[in-house]
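Let me begin by presenting the structure, written as structure tokens, before commenting on it.
Of the protein chains in this complex, one is absent; all others appear in place.
Labels for the chains are A and B, by order of writing; each one numbers its residues from 1.
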Amino acid sequence: MNAILAQLLNGLDKGGAYALIALGLTLVFGTLGVVNFAHGALFMLGAFCAVAFRQLITLETVTLDPEKLSPWGAPLEIRTPLAQSWFGDFGGVLIEYSVPLSILLAIPVMAIIGIAMERGIIKHFYKRSHAEQILVTFGLAIVLQELVKAIFGANPISQPMPSVLRGAADVGMWLGMGPNVLTYPWWRLTYFLFATAIIGGVFAFLRFTTFGLVVRAGMADRETVGLLGINIARRFTIMFGLAAVVAGLAGVMYTPLVPPNYHLGMDFLVLSFVVVVVGGMGSLPGAVAAGFLLGILQSFASMTEIKSILPGIDQIIVYLTAVIVLLVRPRGLFGRRGVMES
Amino acid sequence: MNATAKTLFSMSRRDLITLVIFALVVLAMPIWLSPLGAAYPGLMQKFAIYAIFALGFNILFGLTGYLSFGHAAFLGVGSYTAVWSFKLLSMDVIPAIIFAVILSGIFAVAIGYLSLRRTGIYFSILTLAFAQMSYNLAYSVLTPITNGETSLQLSLRDPRVLDLAFGPREPGLPSASLFGHTFSGLEAFYFCAVVLLLAFFIAQKIFSSPFGMMLRAIKSNQTRMNYAGFNTRSYAMTAFVISGMYAGLAGALLAITDPLAGAERMQWTASGEVVLMTILGGVGTLIGPVIGAWLIKYFENIFSAFNDTALTHFFGFVPDGLREVVVAISSKFVGEGWQLTLGLLFVLVVMFLPGGIMEGVRRIRGLFGSGRTPQTGAVSRPQAAE
């Protein structure tokens, strides 16, 4: 029982990442009708916002202290992070909390990237075939990941989490079990809560604002909304920007869990597409539910007990689920009839 | 010549001329590629092999419109099978090729059976999912078969039952041979070239046959095909399997020229590369994908060999100071950065020239007014069967 509960918890953070990426994919697909193969790259760009932010604030000045000598006789180098020399102790706090603070950088950066992408390329593809959309966004994904590789190198760059969030929460205690029966790392818990908050925020935005109302109407019936004379073009751009920000934030907060490298986006993209298909193309609740579902399934599949019965299942569980869902229930778990079907 | 054999080899005058010219171009590669600095066997083999891969992919995507994002899986299966044939049976290339084509065909039947139940983007995602599964499995549970990250290679202790039944084990690792004759560098290229010509001939036959027309009709309007009495799934399935076998053949040839098979050949970026070759050249045209494959492999070779020194030399005419900037920027696009150029190319082609180079040629011809009226359906844009 506890093992099951533990796997359930373990699936939540990964599921949260899937859900966030799938949410953006679905928003873009539902409103703009675009199949965006570059969406994973946006997740990766978000992760590198965190990397860039940390590199920026940990830029150091090197001063030589002539009074002291290092053990091998050279003058001792004193490295001071710029942030510390400018902001004093506050600079230390900046560095300590660099990952969550990079959110402040990621929001504008991702919004700009998203808007630039939509204005520059995506908008020319609204009327073109899905195959062409896939192709152009696939090319774009390669461009983005190779740019990151050119700037940050090919190796993963690990991002430390704030030290207060290291270690694990004793979830078992909260549930009235003994100590250390069921633990869950603090950062994963944070990620899960963060993902839930963002998802809630997006849903609230769509539910309670006029903008959201138009978007939802557009997802249900794009042509009619266009006929109402509402400026769809501008809303499309904003939606794309929003999706980019959501993907980016998902990436920022994920960095302490997996050190980001340039092809992180590709890895997540394929999985997220699978998530979207399982949830039902064009269904927002479907994307979220399928994201968590697949995250949890994957976590169960990596249990040793399961792997000993079905070797390799942890490697393919997500794809296998997608194949089964597509074949048995082609519209996905929450999909509507007629979306992307002939 | 009896009647069956006659139809088997019969082709229109136009097709025959195309085939002859193509054969001349391919066989003369060592001559015309040398001023371009690409006339060495390793690269020319790649030209032949990836041309086969792209030809086969185009039979599926170009004719039926089904966009597979998992074709590299078949390439990988072909490579693994060929290497296993080398290890277990013989270094002869014929059994290696036959087994590779058959096994990738079986693989294609299995994946196609499931994937072709859906069309459009769902088909793309299903093929992608299958390819990723194959890739992940090749790296994990299937390590006994694939040798995981270290790649499957020949070893001194391979049984090679057929070879050893006829002769003693010779020292050192053996290399691929044809009827007992071990390939030297250029011979291996000519072998691949002949296989390419055969593959091209079959593709030509498919393009000019009623079967090819049916595949085009499926791309154009699948529902209509059903109501016209065609079992379109069987047609698409046949195209899928043929194209999977082409990929398997290409994979086997890769193993012949370098007896090594790694899982990275199955990765989805590899699947993306063949898509790019096809659209760069011209989707649905016979020769376009071949040109696309050659261009990409050529520039991959040229660009990835460039380094800063070469660039500085190349930009020698640019004044000092500015030169460093130019070199610094352009260095991001060559060498390790070749993939970036590839991605940009991908975006630009899809945006501005969706019919690929063949459409470009047609447009230029149109500009000079000398162009014949385009053949119906000769150039088409990437379009999914839905």
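A few comments on the model shown:
The criterion applied here is as follows: a contact is a pair of C-beta atoms (placed from the backbone, for glycine too) under 8 Å apart; a residue touches a chain by one contact, two chains touch by 3 or more.
We adopt the following convention: contacts and distances are computed from a predicted model.
Chosen from "ABC transporter ATP-binding protein", "Thiolase domain-containing protein", "Acyl-CoA dehydrogenase family protein" or "Act minimal PKS ketosynthase (KS/KS alpha)", the protein name that UniProt gives for the omitted chain reads "ABC transporter ATP-binding protein". Among the displayed chains, contact with the absent chain in the complete complex occurs for B.
Touch with the chain that is not drawn comes from one residue among B:K46, B:K87, B:R160 or B:K219, which is B:K219. Only one residue in the set B:S34, B:T150, B:S184 or B:S234 touches the chain that does not appear here, and it is B:S234. When the missing chain is restored to the complex, the residue among B:S208, B:T269, B:T312 or B:S330 that touches it is B:S208.
Taking the complete complex into account, residues 7-8, 10-12, 15, 202, 205-206, 208-214, 216-217, 219-221, 223-232, 234-235, 238, 376-377, 380 of chain B touch the chain not shown.
The rule we apply is simple: only the chains that are shown with their structure count from here on.
Mean C-alpha position of chain A lies 34 Å from that of chain B. Interface residues of chain B facing chain A in the complex, by the touch rule stated above, are 65, 67, 69, 114, 117-122, 124-126, 128-130, 132-133, 136-137, 139-142, 222-223, 268-269, 272, 275-276, 279, 332, 336-337, 339-340, 342-347, 350-351, 354, 381-384, 386. Across the complex, chain B is touched by residues 35, 121, 124, 128-132, 134-136, 138-143, 145-147, 149-150, 154, 266, 270, 273-274, 277, 281, 311-312, 315-316, 319-320, 322-323, 326-327, 330, 340-342 of chain A.
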